[in-house]
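Note that one protein chain of the assembly has been removed; the remaining protein chains are unaltered in position.
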Amino acid sequence: MNALQIIGQVVLAQLARWGHGALFFLDLLRATPSALRRFGLVVGQIHAIGNRSLVIIVASGLSVGFVLALQMYYALTTYGAAESLGLIVNLALVRELGPVVTALLFAGRAGTSLTAEIGLMKAGEQIAAMELMAIDPKARVLAPRFLGGILSMPLLAALFSTVGILGAYVVAVLLIGIDSGNFWSIQQNGVDVWRDVGNGVVKSAVFGVICTAVALYQGFETEATPEGVAYATTRTVVTASLGVLAMDFILTALMFSTP
Amino acid sequence: MSDSPFIDIDHVTFGYDSRRTILNDISLKFARGKITAVLGGSGCGKTTLLRLIGGVHAPNSGRVVFDGEEINTADKAQLFRLRRRLGMLFQFGALFTDLNVYDNVAFPLREMTELPESLIRHIVLMKLNAVGLRGAAHLKISEVSGGMARRVALARAIALDPELIMYDEPFAGLDLVSMGVAAKLIRTLTDVTGATSLLISHDIPQCMAISDHVVLLATGGRVVAQGTPAELMSSTDPEVRQFVRGEPDGPVKFHYPARSVAEDFGPRMSA
Partner (left out) sequence: MNKKSTEILVGLFVVLGLLALLFLALKAANLASFTGGGDTYTLQARFDNIGGLKSRAPVRSAGVNVGRVTSVKLDPQTYLGVVTLEVNKGVNFPKDSSAKILTAGLLGDQYIGIEPGGDEKNLVAGDVITQTQSAVVLENLIGQFLFNKAADGGEQKPQ
């Protein structure tokens, strides 16, 4: 086989994988309405996905807020613009860091646990058992987790940004000594609810879709062996993270290109 | 009671991919209300047979007939209808690890029926009682031993009172006592409910003890022999004898094909 045939095969195989993934995503969407009717299952999943991510999200948000405030302060005092510290930290968090960093942490913490859980259920024949009981596993198992992820992500991102801003407040007002009134009023003047906060929420919802769908796909399609599951969790983090970063670029260009 | 078989496998050929054929033009009939055991070495297609009957895969050629109805795997409504009439016991239970014992047995009832919780409670406790685990209803799956898990899975499989029960290696990995319990349960269930039972196993003594009819498959998906347990135990066919007596060497060879001993162990000839 010459090089051209090999390349052709690789390309075709990759296209087939993407196609397979797209069909899976469509199945997931089709199964979502039935999950809405069984909202108790979704609530359980929000607990597993959202509540259990709280610690890492809040801790990260706080640290990012602290560090951003410090770093921006050093840069801003050069231009005598230290009063704008709150505004810069706010915009950085609400527009970008909140949704993106939360999504990356989410992919790592919740994404891998979803992949492993689904993969192990498949290995233990639980999925096959459900099929033979004439119950669609996509509706019963996957769709509630999908909805749980989509609903949790914006909340987690909002918490990340909020905690970050509060952390910046601690550094800026309590440690550095910037005026507290200015800290808030400059933000209130400079941050637009729909453009900045709203777009941030939209971004985090899109990222939630990406991370959760990738995690569920990898778990569902994995080989039922220890190596298979390990491979799948790695692929979840890598694929979801790359997807989030790519989508972030596209969304930022769409949302923030015209001032 | 009609004489037609409950399950009719009619000249079925099946392979997961084009390279390996797992079942090769086999024809089997599973009699109504009887226990039929399907024996054979690993990889001879026993589990695949169960999947075909459950409509998970479609045969490459031939038909699978379920109580007179040919299974069409593309017809979701038909699959739904037929699957309500069957219960399957998976090899290691396949219990849902995120639910406890009670919820596992209640699962098919909650998902497939509109029965109120009070009625479901009665049914679940009855089924658990039938397998001797009514007191264990509150336990988590992680707290349950292997033998108990198998019994919980059996309770779940019979929750909807199916007409066909399929057992995939129900005796695998059990101690002698648990095996005896499982065998007794399978026989009693079939006698009491009149369900058709399909037993996949390696375990000769237990299978022969409780089955009405035995089928022996060989690797490559061929039917080697079938008949009553007594007939197979007294068969003179070398393949059957090797299997039922557990002889290490016979028509199924002990040694995996290899080079001759001289080539592997002998002195190396220098060129």
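A and B are the chain letters, set down in written order, and residue numbers restart from 1 in every chain.
To be clear about the criterion, contacts are C-beta pairs under 8 Å (C-beta built on N, C-alpha and C of every residue); 3 or more make two chains touch, one makes a residue touch a chain.
Bear in mind that the values here come from a model prediction, so they are computed numbers and not experimental data.
Participant: Which visible chains touch the chain that is not shown?
Facilitator: Result: the unshown chain touches A.
Participant: Among A:G65, A:G124, A:P137 or A:P154, exactly one should touch the missing chain; which is it?
Facilitator: A:P154
Participant: Which one, A:A81, A:L175 or A:V238, makes contact with the chain that was left out?
Facilitator: Counting the whole complex, the residue in contact with the absent chain is A:A81.
Participant: Determine which one of A:T32, A:S60, A:N90 or A:T236 touches the chain that has been left out.
Facilitator: A:N90
Participant: Looking at the whole complex, which of A:Q126, A:Q187 or A:T236 touches the chain that is not displayed?
Facilitator: Of these options, the touching residue for the absent chain is A:Q187.
Participant: Across the whole complex, list the residues on subunit A that are touched by the chain not included here.
Facilitator: On the subunit A side, contact with the omitted chain comes from 40, 43-44, 46-47, 50-51, 54, 79-81, 84, 90, 94, 152, 154-156, 158-159, 161-163, 165, 184, 187-193, 196-197, 201, 259.
In this section, only the chains that are shown with their structure count from here on.
Participant: Per the contact definition, I'd like the list of subunit B residues that touch subunit A in the complex.
Facilitator: Going through subunit B, the ones touching subunit A are 54, 56, 79-80, 83-84, 86, 88, 90-92, 94-97, 107-108, 111-112.
Participant: Which bits of subunit A are touching subunit B when the two form their complex?
Facilitator: Spelled out, the residues of subunit A in touch with subunit B are 121, 124-126, 128-129, 131-135, 140.
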